[in-house]
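Sharing a structure below in structure tokens format, with a few things to ask.
All protein chains but one are shown in place.
So, chain A:
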Amino acid sequence: MPTLLVREPGLLATVQDAGRVGWQRFGVVVAGAMDLHALRAGNALAGNPPGAAAIEFTFTGGSYAVEGGPVRLAVTGGDFALSVDGRPVPAWHSFLLRPGEVLAIGRAPDALRGYLACAGGLDVPVALGSRSTHVRSGIGGWQGRALRGGDALPLGSAETDPGDLELPPDARPRQRNRLRVVLGPQDGYFTDEAIATLGGGRFTITADADRMGYRLAGPPLRHRGADNIVSDGIALGSVQVPASGQPIVLLADRQPTGGYPKIATIITPDIGSIAQLAPGTSVAFEIVTPDEARRIRRDWDAAMEGLPALMRPSGGAGDPFDSQRLLALDLVGGFLPDAD
């Protein structure tokens, strides 16, 4: 079986899949990809089932090699700068990486988190039903921790090779700075003015933003009375508000239970957007009705299901006679991969 070699890890590079369902009753965090749409797109490009495990990284992606045969890879999440042995390769495309070649992943102008999907998926051990890493509790992924240089990750077997594919730009996830929310479960703990402020104000993502949650700064959201509740369950995208009135959005690594009132919940289709926004970015909330949320969610689910059908052959970097690849090659140096 082929292996993915981590030469240099990207920032906060961890193995993530669709998350760990069914263990929150034991205090176990769901984890999983922060941008599920990008993970699914990467898996579709690599010919994988939607929930296969991939590498999630933040800001910058690191460098990788393969052993045991060529491996089809794809990087999604944003327009990350990629190269194979120094030759540029586009993001949102799949391509073959051959033993001896090095994939380097830089930064993206339009995104914070990237996904490196590998044909066959990362075949790290399943822990409590998932391959997702939760670093704080040391569960899942590769030895329960962020990736390090020198790690060799086993890959699953790829059934068939779909060839070089591309997700066309108009089919890629669209990022929003206006996050749609449904009020509740504890909107009754807040003043009418606080609800109006949530829907009309602008908030800034602070530096205190990680996989667990994003603290926002903005006009305070005032409680009617109590600013604590008896701890209860927390949904993905919950907007909880402690006594300070400054909201905290809870994301993939959220704790399963907590004791601050939750004024609203970001709808699932917009979670990927906030996951891609960096500290310092301004966001707003748009309150939608549960019916609207249901309609948006249905369309989003359909779009996710339809991802594989949107892929088109790209004749990209894997095809030696493709014009894009020929233009990118140093023809003076010939076709030898390391000629330059």
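By our rule, contacts are C-beta pairs under 8 Å (C-beta built on N, C-alpha and C of every residue); 3 or more make two chains touch, one makes a residue touch a chain; residues count from 1.
Basically, contacts and distances are computed from a predicted model.
Which one, "Polysulfide reductase NrfD", "Phosphoribosylformylglycinamidine synthase subunit PurQ", "Protein translocase subunit SecD" or "KipI family sensor histidine kinase inhibitor", is the UniProt name for the chain you do not see?
In UniProt, the chain that is not shown appears as "KipI family sensor histidine kinase inhibitor".
Who touches the missing chain here, A:G156, A:G218, A:G237 or A:G272?
A:G237
In the complete assembly, which of A:L82, A:I139 or A:I274 touches the absent chain?
Of the candidates A:L82, A:I139 or A:I274, A:I139 is in touch with the missing chain.
From the listed residues A:N43, A:T265 or A:S314, report the one that touches the chain absent from this view.
A:T265
Residue by residue, what part of chain A touches the chain that was omitted?
21-29, 127-128, 136-139, 181-186, 229-238, 255-258, 262, 265-268, 290, 293-294, 296-298, 301
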